[in-house]
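Up next is chain A:
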Amino acid sequence: MSFMSPAVRFQNVSRRFGSVRAVDNVSLDIEPGEFFALLGPSGSGKTTCLRLIAGFEQPDEGHIEIFGETADGVPPYRRNVNTVFQDYALFPHMTVGENVAYGLMIKGVGKAEREEKAKSALAMVKLAGYESRRTAQLSGGQRQRVALARALVNGPKVLLLDEPLGALDLKLREQMQEELKSLQTSLGITFVFVTHDQGEALSMANRVAIFNEGKIVQVGTPSDVYERPTSRFVADFVGSSNVLSPEFAATHGGRAAWTSLRPEKIQIAPQNALVPAACAHAKGIVTAISYQGAVTRITVATEKLALIATTPAGTDVRKGDSVSLIWPKSAMVAMGEGA
Partner candidate 1 sequence: MTAAVAERQRGIGGAISDLFFARPQLVTFLLLTPPLLWIGVVYIGSLFALLLQSFYSLDDFSGLVVHEFTLATYEQLFEASNAQIILRTVTMAALVTVASAIIAFPIAYYAARYARGWTKALFYLAVMMPLWSSYLVKVYAWKLILAKEGIITWFANELHLRWLLDGILALPVVGGPSLSFSYIGTFLVFVYIWLPYMILPTQAALERVPANFIEASADLGADPRQTFRTVIFPLALPGIVAGSIFTFSLTLGDYIIPQIVGNSRLMIGQAVYTLQGTAGNIPLAAAFTVVPMLIMAIYLWMAKRMGAFNVL
Partner candidate 2 sequence: VSGDPLKSVGEGEGQVDIVAWPGYIERGESDKNYDWVTDFEKETGCKVNVKTAATSDEMVTLMNQGGFDLVTASGDASLRLVAGKKVQPINIQLIPSWMKIDPRLQTAPWHTVDDVHYGVPYQWGPNVLAYNTNVFKEAPKSWSVVFEEQNLPDGKSNKGRVQAYDGPIYIADAALYLSKKKPELGIKNPYELNKEQYAAAIALLQAQRALIGRYWHDATVQVDDFKNEGVVASSSWPYQVNLLQADKKPIASTIPEEGATGWADTTMMHVDAKHPNCAYKWLEHSLNPKLQGDLASWFGSVPTVPSACKGNALLTDTGCETNGFGNFDKIWFWRTPTAKCEKESSCVPYSQWAKDYIAILGK
């Protein structure tokens, strides 16, 4: 095992189901210790990717390496990789403690020792004392943490998490996000994380891969993908974005390319406000105002297209007002050709 090899390496991996290319010629390196997020619309191949890493699926083409060793033909139970399933997949016929100790029992760890380890794994996820509970008696958040402890107790080198927070409600989700993040930081394990919640991906991950139709369309840090989307798809999928046509961009100080402009970069000013040199502007009429608490979302119809701007709450524009939209030219991010 080389310390230089990536935790997970995909080399031109494809996986087909009938005519569906669930994963399509994906190459990807995930570095040791990364918190890596897979983001993409439903059906884009995220789960299939995780399953390929875990060994539940085998690539039809290409190769997967885990810490420099080939995973070809290696069954799941011989991979030092563990998974937290979306629906947790806790064994209903075992107690919480037995669930957590399961992997150790399979390895042949003695009863006393594995109970000890299960106990401390549960303590780590703040469920000390839950050992003898039935899994049916747990809330969603608690189950999620048991699933986490069950995976972590085996000391995996890579932990896979498939939308582990999807079933939780907002407050609980925020809390679990923090716990997960700090666990990952303290354990230094490589996390590969699937989510359909961009906020989650952006705030938790070191790097994010954006999937579309089985392909990776962009890999980068959260700010890379948010601020420098390389394609319309990414710009649109990650957060909300105004996508400017090449003509519009060109006439407003950008390049003649499809261009992304984030709503929060646009300021709303009175019709005749001064436009700083570094900024572009467009005039239009307010067509919709949507209160969102921290911000208000304002839709302005310009001559060419409708732009969305978000402003701090309390801006006193009204529907029908004629306004000027002003944004730094630097905020316009040109994207790949036909993207």
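With respect to how the candidates were assembled, all candidates are chains of the complex that A comes from, given by their letters.
One rule holds in what follows: contacts are C-beta pairs under 8 Å (C-beta built on N, C-alpha and C of every residue); 3 or more make two chains touch, one makes a residue touch a chain; residues count from 1.
Source: prediction; values computed, not measured.
Peer 1: State which numbered option touches chain A in this complex: 1 or 2.
Peer 2: So the chain touching chain A in this assembly is 1.
Peer 1: Which bits of chain A are touching candidate 1 when the two form their complex?
Peer 2: Its residues touching candidate 1 are 54-56, 75-77, 81-83, 85, 87, 89, 91-93, 102-103, 105-107, 150-151, 154.
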